[in-house]
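Supplied in structure tokens, the structure appears directly below.
Left out: one protein chain. Kept in place: all the others.
Moving on to chain A:
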């Protein structure tokens, strides 16, 4: 190193010039920040293009009459009035709420119980986890069409099983009283694997000492679940409940592939009606209006739920 270079290096380190290190740190910070902002930009662009822009566009479409070809016309709340006056509108909301209630009853409790059982097992845990998760790996359309055969009132699996037990067969999808429940069964079967795995992960984070202490206090299985497991996994349970309500309110593929909304509109859901408006009735405005209503309902529900459970989650 030359004397000049040494002098320069010394002067950079000199306490008489405190701005030097700070500038270096700032430059380093900016450089680090730049790469972070770069990554953030990528994410923001993706969200903006594929999530936010469609949402804004949908919100605008809800107040327009358009076929995407001619000039769009602002129609105020006409689309909302039109959709609201549709006789299928009320039925679709009732069906959706009923589906959500039933899906919560089955699809919320069942994965939790399954996770509890899997957590307690000492043998074949990995195998059973795989078996429980397997339906999630099937493409939804395949899973739904599989159930179409299960539900066939003639050679279908379920009625064959009922006949084996000397019970009368059911018109699973063809009866207004069982059609919606049949869709709930499909939905639960398809989705419970994911829920089970999440609950299982939460259960494994519960300290073993808590169970031992409860056992020493004479708590049985149910008491241990009630006093240890549920309080310890409350946060996950609350989040999962919210996510499940949001997901089940958007039920579409099951009625679309299994019942076409029938029989007698017994399985028409809000999203199915939205699809009908947008793609079969050529009313993109009507479909968007329905989408906005559903989004609003889910937003209000989510906000209220988060507010009510704010303290529980901590």
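Following the convention adopted for this analysis, a residue touches a chain if its C-beta (ideal position, glycine included) is under 8 Å from a C-beta of that chain, and two chains touch if they have at least 3 such contacts; residues count from 1.
Everything below uses one rule, namely that contacts and distances are computed from a predicted model.
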Chain not displayed: protein name in its UniProt record ("SipW-cognate class signal peptide", "NADH-quinone oxidoreductase subunit A", "Acyl carrier protein" or "Extracellular solute-binding protein"): "Extracellular solute-binding protein"
Candidates A:43, A:85, A:165 or A:216 - the one touching the absent chain: A:85
Identified contact with the non-displayed chain, of A:64, A:259 or A:288: A:259
Positions on chain A where the hidden chain makes contact: 67-70, 82, 85-88, 152-155, 171, 173-176, 259-265, 276, 279-282
